[in-house]
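One protein chain omitted, others in place.
Letters A and B mark the chains as written, and numbering starts fresh at 1 in each.
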Amino acid sequence: MEYAWDFSQVFANRALLWQGLQNTLILGFTCLVLGLFFGLFVGAARFSGKGWLYYPATAFVEVFRNTPVLVQIIWFFFAFPIIAPFRIDAFTAAALGLTLNTVAFSSEIYRAGLQSIAKGQWEAGKALGMSYWEQMRRIVLPQAIRRMLPAFMNRAVELFKMTSLASVIAYGELMHKAKVVSTIAFNPIEMYTAVALIFFAVLFPMTIVVRRFEKRNDVGS
Amino acid sequence: MTAVLRIEELHKSFGELEVLKGIDLSVQKGEVIVLIGASGSGKSTMLRCLNFMEIPSGGRVVLDGDVIGHERNGQRVYNERELTKLRARVGMVFQHFNLFPHMTAIENVMEGPRTVLKLGADECRRRGEKYLGKVGLDWKADAFPAQLSGGQQQRVAIARALAMEPEIMLFDEATSALDPELVGEVLETMKALAEEGMTMIIVTHELGFAYAVADKVLFLSQGRILEQGTPADVLTHPKEEGTKNFLRGHGTFRLPEPQID
Partner (left out) sequence: MQCPPTLFPTKARAMGYEWDFAIVFRDFDLLILGLINTLKVTGLALLFGVPLGLILALLRLYGAWPIRIPVGLVIEFLRTTPPIAQLFWFFFALPILIGVEIDPFRAAVLTFSLQSSAFFAEVFRAGIQSIDSGQWEASKAIGMNRNETLRRVILPQAVKRMIPAFLERAIELMKTTTLVSTISYADLLYQANNIAQTTFRTIEVYTVAATMYFIVMFACSIAVRRLEKRLARSGETVVN
């Protein structure tokens, strides 16, 4: 059983794959930025301890943490348009699912980060005459973000892996391009190997950076 | 002569527990007041009510003629913006320093002028240098809190409060968390401030220091002022049984050498 590997078709389709990778990155960064932004508010809502903020935020987080992200994407692509007053394309559906998923997970990171800051830090800011948001912006967040950074980067790695699920609803990211090419050129071995290697090449350096950060934080604290 | 700070019938409860049961006090400009009392007597809570770190359950606080809060349906209500403004006028020093670990010493001191007073960069720096110098730590301006000793951290915390140029300074057991050999430098700093005429309210267990620095000593017991007067009256000739018992427990405080002017 001798298989002759042949990557020429992968190479011949490099423009298509490059386009796919770009789409992967666009989807990933869109969801990362939006997810981290809105995650702060959901995390702060859960942290605040005020019932009318805490319970809706908690329900949201639990639903998105405890359902598979593929189901979320499919729900937004096939089900949501029926009740939504507008059409939803593959990118929007995938971005909606992945963003909300990222909001849910990152809000927990924010919350844990905020909780890790000692009460005395808030009090010192308060005693200087800072408002709640000044305390948050100047004192608490700068300290908390530093502690949260490794967790956020881990989340980013997970998110970029998850973008490949958008291929299921035919968004033209890397995985989907590979699927298309491999059915035409009939080279699934080379094609999927190449995709895995591309993801590895993009994400592995990120995990190394995360580990550096984690080590530095250990020493720092 | 009007008081810098006046409190009337101050009450504070945490749920069922009534911690302050009606406290009256008037603080003149430049006066140094020391609160003593057993733990749980309410002295820290009283201090924290003065800059509204805790919201009093009853009574009034009057700062420099301004009555804080509004009367509504027979109750005092406070709005957060007003309290925030008030806190900028009152300096506070904490037991555990609470320096901002992500800022250098001078950045800590400049933080209030910058964020709260919204002063220009030059003025912030000038204040930072001035008040760090005042506590003798201008040479540590660029050190982070983790690189400073406990005593140095507390002095930076004092400078941070001073940089707001407050009308009154509150000290909440400022030396309790320090190793014994570091207590002296912080007390020195506080004493120097008192001598400059800063209005101060100090919660402390250092009775020798209270004796040397205070204009008036208040002994708190179970949420009330049990006894008050000059340090000599309260600390060496207490009248109340409760004060005597408390002082017996602290029997070994050293009175400073009599000073000859």
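Operating definition for what follows: contacts are C-beta pairs under 8 Å (C-beta built on N, C-alpha and C of every residue); 3 or more make two chains touch, one makes a residue touch a chain.
Given the structure is predicted, the values throughout are model-derived calculations rather than measurements.
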**OP:** With touch as defined up top, name the shown chains that contact the chain not shown.
**Re:** A
**OP:** Sort through A:A12, A:V33, A:A118 or A:A196 and give me the one touching the missing partner chain.
**Re:** A:A196
Original post:
Of A:L32, A:L165 or A:V181, which sits in contact with the chain we cannot see?
Top reply: A:L165
**OP:** Decide which residue listed in A:S8, A:Q22, A:Q115 or A:T207 touches the omitted chain of the complex.
**Re:** A:T207
Subject >> Which residue of A:V71, A:A118, A:I184 or A:V209 touches the chain not shown here >> reply: A:V71
Original post:
Hey, which subunit A residues sit against the chain that's not shown?
Top reply: 1, 3, 62-63, 65-72, 74-75, 78-87, 157, 161-165, 167-168, 175, 178-179, 182, 188-189, 192-193, 195-196, 199-200, 203-204, 207
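Please note the rule applied: only the chains that are shown with their structure count from here on.
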Original post:
Which part of subunit A faces subunit B closely enough to touch in the complex?
Top reply: 118, 120-121, 123-124, 126-132, 134, 138-139, 142-143, 146
Original post:
Which bits of subunit B are touching subunit A when the two form their complex?
Top reply: 51, 53, 80-81, 84-92, 94, 96, 98-102, 111-112, 115-116, 157, 160-161, 164
